[in-house]
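Of the protein chains in this complex, one is absent; all others appear in place.
In this document, chain identifiers A and B correspond to the written order of the chains, with residue numbering beginning at 1 in each.
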Amino acid sequence: MSTTVEPTRPATVRRATTPRTGGSRRRRWRLGEALVPVFAGLAFLYLLVPVAYTVAFSFNDAGKSNLVWRGFTLDAWRNPCGAPQVCEAFANSLRVGVASTVIATALGTLLAVALVRFRFRGRPLVNLLIFLPMSTPEVVLGAALLAQFLSLRVQLGLTTVVIAHVMFCISFVVVTVKARVASLDPALEEAAADLYATPWHAFWRVTFPLLLPGIAAAALLAFSLSFDDFIITNFNSGSFTTFPKFVYVSAARGIPPQANVISSFMFVLALVLVVVFQVVSSVRAGRRQRG
Amino acid sequence: MSIATVLGEGGPQAATPRRTRARGHLPLLLPGLVYLTLFFVVPVGALLATSLYVPVPGGDVGQYQPALHWQNYTDALAKFWPQLVRSFGFALMATIAALLIGYPMAYVIGVRARGRRLLQGLMLVLVVAPFFTSFILRTIAWKQILADDSFVVSALHWLHLLPPGGRLTATPFAVVCGLTYNFLPFMVLPIYASLERLDARMLEAGADLYASPFTTFRTVTLPLSMPGVVGGTLLTFIPASGDYVNSSLLGNNTNTSMIGQVIDARFFKVLDYPTAAALSVVLMVAILLLVGAYVRRSGTEELL
Partner (left out) sequence: MTTTAPAHPGAASASAGAALELAAVTKRFGAFVAVDDLTLTVPSGSFFALLGPSGCGKTTTLRMVAGLEQPTDGTISIDGRDVTGTRAHRRPVNTVFQSYALFPHLTVAENVAFGLRRRREADVEARVAEGLALVELGHLADRRPALLSGGQQQRVALARALVNRPALLLLDEPLGALDLKLRRQMQLELKRIQTEVGLTFVHVTHDQEEAMTMADTVAVMNRGRIEQMGPPADLYEHPRTTFVANFLGRSNLVPGTVVERLDGDLLGVDVGGARVRVPASRAVRDTGDVLVGARPEKVRLLADGEEPAPDENVVGPGTVTDVSFTGVSTQYEVRVPGLGVFGVFAQNLSGRAGAALGDQVRLAWAVDFTFGLDGRDDAAEGLADLDVEP
């Protein structure tokens, strides 16, 4: 999935910085094109300012509420579980995230393989069934599940939250893995069968390793969706508290800086993981090019 | 590989009918289908049923019995149509804003940064990584950054860009900004994915034929990135129209309430399940109609 496209833009970029020829309209556009990166930079700033704010306030010497800057301290970082419930909520979110990711990734991958590799009657219907949860607002999904749980008098808690998260993650997994399956030569599985591999072996020795990047991306996406979900969780959790729910509920009386610590930690962790992944894959790609 | 490749999916389906097998799909399909049936189709059915319930005569608050009380819908719509309309209005504004901000970002990552893998990767990470900081915490951060006594608001007052007594939080503007902010990555990633797939030679051919970069963009780049644009706008508009976190954290509870807030309150504060369910059904149907019309108009059914 990584691109190995040669740099192709220098010509245009050069043209953009030498407004010598052409009419005024063209010159105006060149200016515009030069401004695109500036604009994008501002957009990145917009995206990251609240993250920076969150990280900064994890070092705040907060009193009762973490609203105004009172001075630098490492207290919250030294004792991230210092505030009541915060680590419990975080642990709950991890549990929910991992469980939902595993189940949704497994179910979604199977669906994706079936949808790309097989033509069967009712295929459009299955596609629709996968598309619908994505095109339904969370509040409706949450309310619908809650209505069902209420009518069945199901006790709300970890299980119901995981059920709900798996439900809305499956579609995203299917869409992600589908792209990867579609890019695989179907002859590869046939070649495996031709070389005496049972369907089971063919899947684990050939299909699965080749789908792995797509499956990993899907799992990462599912985890991030689950970990950060609030609305559906809020509907189906009862007294069970996840990290986003903890933050939302404590917003009224003041969010402890420990919440910022945990968020900052997750942000940095994600950053490091993805950077490592990028570097590894680009090194590998480089090695491949050199032969 | 990256999460980005993900959302803007819709690539060519390589398989030709001959190459696909005819049987053996059931074991793969069944687990997922059963799951989605049990926990999506049936709940939506339960929601439909609940939307027609009536209170148990003489029962406690929150006690309802099955009925076919269609009036729940007219009552709910008569009472809450402003919130419903406002939700779609806010979501539309947020989607347009996210498109205007997100397209240049995606363009810079997917086209301008081509060949500079590390830069490209870094920018993608910056788009994706906020996912891992709680979005509620980030929304609250906005609330504090834009608070009445904040540096930003003081500066705007000092510059006379904000009238005396004017504020940024607790306004419709703040809610739309929050929605835009929260769903921006969902706009950027699909557009990036479709731009990244775009063949560099096409851009060159475009530049060759039209010379002007703007014409190239309008006639080549933009049309080819339409699947990403459609995907991104859907992934922004749909969750934005049902969201209530932004309106409750950044709004003022009078002229910023969105339908999600109403549904939430009906469910948990008033225990008025039928109204909440009826509003949910209305929201779902309205979005499906809008999305269906939009997808058909933009001619990207394949995207689904």
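The working rule: a contact is a pair of C-beta atoms (placed from the backbone, for glycine too) under 8 Å apart; a residue touches a chain by one contact, two chains touch by 3 or more.
The shown structure was predicted, so the numbers you read here are calculated from the model rather than taken from an experiment.
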item: Selected residue (touches chain absent from view) among A:36, A:206, A:247 or A:270; value: A:206
item: Residue among A:52, A:106 or A:197 that touches the chain left out of view; value: A:197
item: Contact footprint on subunit A, counting only the chain that is left out; value: 185, 187-188, 190-199, 201-202, 205-206, 209-210, 288, 291
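Here, only the chains that are shown with their structure count from here on.
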item: Touching residues (chain side subunit B, partner subunit A) in the complex; value: 1-3, 5-7, 9-15, 17, 19-25, 27-29, 31-33, 35-37, 39-44, 46-47, 49-50, 101-102, 104-105, 107-109, 111-112, 114-118, 120-142, 144-145, 181, 184-185, 196, 200, 203-204, 207, 212-214, 234-235, 238-239, 241-245, 249, 259-260, 263-264, 267, 273, 276-277, 280-281, 283-284, 287-288, 291, 304
item: Subunit A residues within the subunit B interface of the complex; value: 1-3, 5-9, 11-13, 15-16, 22, 26, 29-30, 32-33, 36-37, 39-40, 43-44, 46-51, 53-54, 57, 67, 106-108, 110-111, 113-114, 116-120, 126-141, 143-148, 150-151, 163-164, 166-167, 170, 172, 174-176, 178-179, 182-187, 199, 213-214, 216-218, 220-221, 224, 227-228, 230-231, 234-235, 243-244, 247-248, 251, 255, 259-260, 263-264, 266-267, 269-271, 274-275, 277-279, 281-282, 285
